[in-house]
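Here the complex is missing a single protein chain, while all its other protein chains stay put.
Right, chain A next:
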């Protein structure tokens, strides 16, 4: 199985440790993982703003970079959603279809494809609040959704539950969007920041020491709000916890 690692632009730039943890974690399962160095972005900022035409060249580059892999894995559900469900600015050739259907968010990949049942190296004796990105939750269906009448499940919680010592903190509004919303965070800055502050307040109220998520984008926004608010909360990507980060 040949796996291509996609490290989204903001992870590459601001959270290289998340990319490293993802790579190392996948290698722990004996996979041959490659990172095509000419990768940039999935095209989401443009598509999210409605500028599909402007996303076309970026999408083409993505397919050129990742066409040769059996699976493309990325530590971002939001970018996975873009590739899988919204990469429509370019002609839907076989290569494009292959890339779109083979791109997986890390948690999904571990849970559904590798069917991992243990992380013997992982121990995280902390109180942790889980945040699901809205695309990851409602479009990739990584967990059950509070608005729907469905059997409760959570892939990230199932994986984190295998980590020694971890304790979950419950939020009062676990499914509420944190207000990042991609370009929303800059174009609609006021509402975005208020939603972020409310999310941080909920996290504080839960007694969490750490917040974790399979999406760095939401956490980048939440962490920015938390720091400005002087909130004593730490943000860590789920890949790091599963890879055995000790805090």
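We adopt the following convention: a contact is a pair of C-beta atoms (placed from the backbone, for glycine too) under 8 Å apart; a residue touches a chain by one contact, two chains touch by 3 or more; residues count from 1.
Just so we're on the same page, contacts and distances are computed from a predicted model.
As stated in its UniProt record, the chain not included in the shown complex is "4Fe-4S ferredoxin", which appears among "Branched-chain amino acid ABC transporter permease", "Ethanolamine ammonia-lyase large subunit", "Thiol reductant ABC exporter subunit CydD" or "4Fe-4S ferredoxin". Checked against the hidden chain, the listed residues A:80, A:154, A:197 or A:243 yield one contact partner: A:197.
When you scan A:55, A:128 or A:236 for touch with the missing chain, the hit is A:55. Here one chain is not drawn; of A:95, A:220 or A:245, the residue touching it is A:220. Listed for chain A, the residues touching the missing chain in the whole complex are 7, 9-20, 23, 34-41, 43, 45-46, 48-58, 60-61, 86, 134-135, 137-139, 145-150, 173, 175-177, 179-198, 220-221, 223-225, 227-228.
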